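All protein chains but one are shown at their positions in the complex.
Entry: chain A
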Amino acid sequence: MSSRKSKSNNLIHTEYLSQVQRILRERFCNQTSHTNLFGIQVQYKHLIELLKRTAIHGESNSVLIIGPRGSGKSMLINHALKELMEVEDVSENVLQVHLNGLLQINDKIALKEITRQLNLENVIGDKVFGSFAENLSFILEALKKGDRTNSCPVIFILDEFDLFAHHRNQTLLYNLFDISQSAQTPIAVIGLTCRLDILELLEKRVKSRFSHRQMHLMNSFGFPQYLKIFKEQLSLPTEFPDKLFAEKWNENVQCLSEDTSVQEVLQKHFNVSKSLRSLHMLLMLALSRVTTSHPFITAADLMEANQLCSMDSKANIVHGLSVLEICLIIAMKHLNDIYEEEPFNFQMVYNEFQKFVQRKAHSVYNFEKPVVMKAFEHLQQLELIRPVERTSVNAQREYQLMKLLLDNTQIMNALQKYPNCPTDVRQWATSSLSWL
């Protein structure tokens, strides 16, 4: 319908579409703090109040933001910091230190990073003054010198906070929390983590120094809100150059959100994961199908995208196997059925396969043993089978115990979709006793 209409002004569309793609992709990938905070307004208010108190009154604080992946922890803090920096009194008055547990894997690196971000780095990294101990005492001294009213507050943001808790002695955390609880330079320590048991990770004296403020982001929205988010994420902003196109696009999005099949897709997606990141993934896939000849997202696009998202990766691998390899997998399946998940070795699989070959008079599948071995090894490389742990390395390859990493349902599903599957193989798969 609309696509056919638009064919006439193809050229204009090309330009707009590339813009649309750019805007939306940026939105999906960068997690640019969006205008709306979904369901976390309370936490946001708490956080911004806290930061303002640190920035303006010089009050030290510590807080943990806890929530599953993709629940908007980083977005929350970034949004809050952005707003904080827009306050006039504050912007010049606050220092920020961003640390990430995945990057600063030990306290030594973390200290260097802190010094760097506080612009004291020229003193570090020198031979004269570079040891871990010196760095620590340097930072502590620096922070100790300050007092509540005169020093510039420092906001420490510790991403992947739980990883910092694994540092030796939790020295960094102890010292940060200790400073936040003593009359030194005012600091706010903000930890982001997805672990709900984070407090159990902290040593007792570290825990005692932590203020026990926790903010939980739990994706606590329902499906109607999810639908709203979907709509908002896909809509074009009003400042889009071509008003007419933007209007049309947004109208289409509105239509989509009312379409039952789309709602079904979204519901399904919502049931799997509430994380906005997975929604972004879905939308990204759908968006990439938009072309000049197909300028608006349709329900079919979304369905296709959903299918891609929920695809079973191992079944896909099985589709690409040779018939011999399929046969081996079927043999393993039978072994699993017979011996109840006990591990098998190559010889067992080979025997099982030979039985099948002998039953069938025509020996299309009669391969040499080394060839079968090769296929077996290929399966191992694909990690469809893996050796059982604790097996001695020097055991002969034929007798190394293996386990199948495919479930029966997966095998059967994959077989149904397997192109040009010989009938007797398919029959053999359904029953090991098919020759009877």
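The criterion applied here is as follows: a residue touches a chain if its C-beta (ideal position, glycine included) is under 8 Å from a C-beta of that chain, and two chains touch if they have at least 3 such contacts; residues count from 1.
Just so we're on the same page, contacts and distances are computed from a predicted model.
Missing from the rendering is one chain, named in UniProt as "Origin recognition complex subunit 1" (options: "Collectrin-like domain-containing protein", "Origin recognition complex subunit 1", "Urease accessory protein F" or "Cytosolic Fe-S cluster assembly factor NUBP2 isoform X2"). Among A:260, A:313, A:381 or A:420, the one in contact with the hidden chain is A:313.
One of A:51, A:154 or A:321 touches the chain omitted from the figure, and that residue is A:154.
Listed residues A:18, A:41, A:182 or A:322: the one in touch with the omitted chain is A:182. Remark: the omitted chain is touched by one listed residue; of A:23, A:85 or A:120 this is A:120.
Although one chain is not shown, part of chain A still touches it, namely residues 45-46, 49, 56-60, 66, 68-69, 89, 92-93, 95, 107-108, 118-120, 122-123, 126-129, 132-134, 136-143, 145-146, 148-154, 169, 171, 174-175, 178, 181-186, 194-197, 204-205, 207-209, 211-214, 216, 218-220, 268, 270-275, 310-315, 383, 386, 403, 405-407, 409-410.
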